[in-house]
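All protein chains of the complex are present and in place, except for one that has been dropped.
Up next, subunit A:
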Amino acid sequence: MILVPNYATYRKRDGFLISLLLKKKKKFLCLVASERKRERERERVGYRKVQEGSFSASTKPSSFSVLFLTLLEHDYIGLAEKPSMEISEKSSHLNLNLKETELRLGLPGSESPERKPTNLISLFGKDLRNTNALKNLVAGSKRGFSDDAVVDFEGKINNTHKASQSAKPKQDKKPEISETNDHVSPPSSKEQVVGWPPIRSFRRNTMACSLIKNKDDDEEEERKPSEASGFLYVKVSMDGAPYLRKVDLRMYTNYMQLSSALEQMFTCFTIGECNSGGFPGKDGLSESSLRDLLHVSVHVVTYEDKDGDWMLVGDVPWEMFTESCRRLRIMKGSEAIGLAPRAMEKKGWSHNNNCRRIK
């Protein structure tokens, strides 16, 4: 479902981006620029059919789109500052605020432990100052961006993605996940490696269910057997990534863990996009790559719920989310503009009733 309000400012050739809050805690819809979506579709289909010869770099954003982005960026700055603070004040019981669902570009070996905007290339108005970081991105070996923990073959395990470890509260860990390693002592915090230890997904799901059940028993809550269904693997797609991944929602107990895991999984694709203009080894960054990076920046996680509507991750309590989420999609921030519904309210943006439903 796509709603298109009548915002003159946002009526662009490329399409519209709207988010609309209908009721508190109810659905809100992210609209994806339809033409941009088609453009991406063409791209994706196009590259699969290429048989030989050079693959043309991912379409550079037209100058118009850059303008669009700049505009949005400008507006976003205004938006971004307040809402995150307010959201975090308001929903302290929810682990999520906007920033925490964002994927950041974490570099192997570099530290982006906290979700500080300063280290990041972000649409949230921070300067694109990290040319060094960018160079590292380009120069880094491909292997570094595998979604496994980067393994140093001299026998140590590098701590690549330490993102947001310190942001997480110290928790008594149920053995569903060991991403927070707050007892950091040598060997330093271990990251969870994909597919290790080698336990089949069926068994992992079952164990996760058992632990949840036990937790509930402790709290003297009853869970019907039918609720403890075996599988909570949901597909995760990221715009521009070549293939889907699957995550097991029962592995995590809050939004921060989930977003951390997603970040780990998908950082390699983000880097890939950065490199679309060339491959590591090329000197510096071309202007086009920089523009590509503007594209890339912040990502927002959305999910499709049982009713088929796309919602922003983080609005509802975690348990409710795990029960209703059917699949996840990581969109670029540029597509999910205005996704802070409360911010919209704050700003007094009233949604126009003149809405058009597309699709």
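As a working rule, contacts are C-beta pairs under 8 Å (C-beta built on N, C-alpha and C of every residue); 3 or more make two chains touch, one makes a residue touch a chain; residues count from 1.
In the analysis below, contacts and distances are computed from a predicted model.
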item: Chain excluded from display, named as in UniProt, from "RecA family profile 1 domain-containing protein", "Translation initiation factor eIF2B subunit beta", "F-box domain-containing protein" or "Actin-related protein 5"; value: "F-box domain-containing protein"
item: Chain not shown, touching residues in subunit A; value: 44, 47-55, 58, 141-143, 145-146, 148, 151, 153, 155, 157, 173, 175-178, 181, 183, 190, 192-203, 206-207, 209-210, 213-214, 225-226, 228-231, 233, 235, 240, 242-246, 268-269, 272-273, 275-276, 279, 281
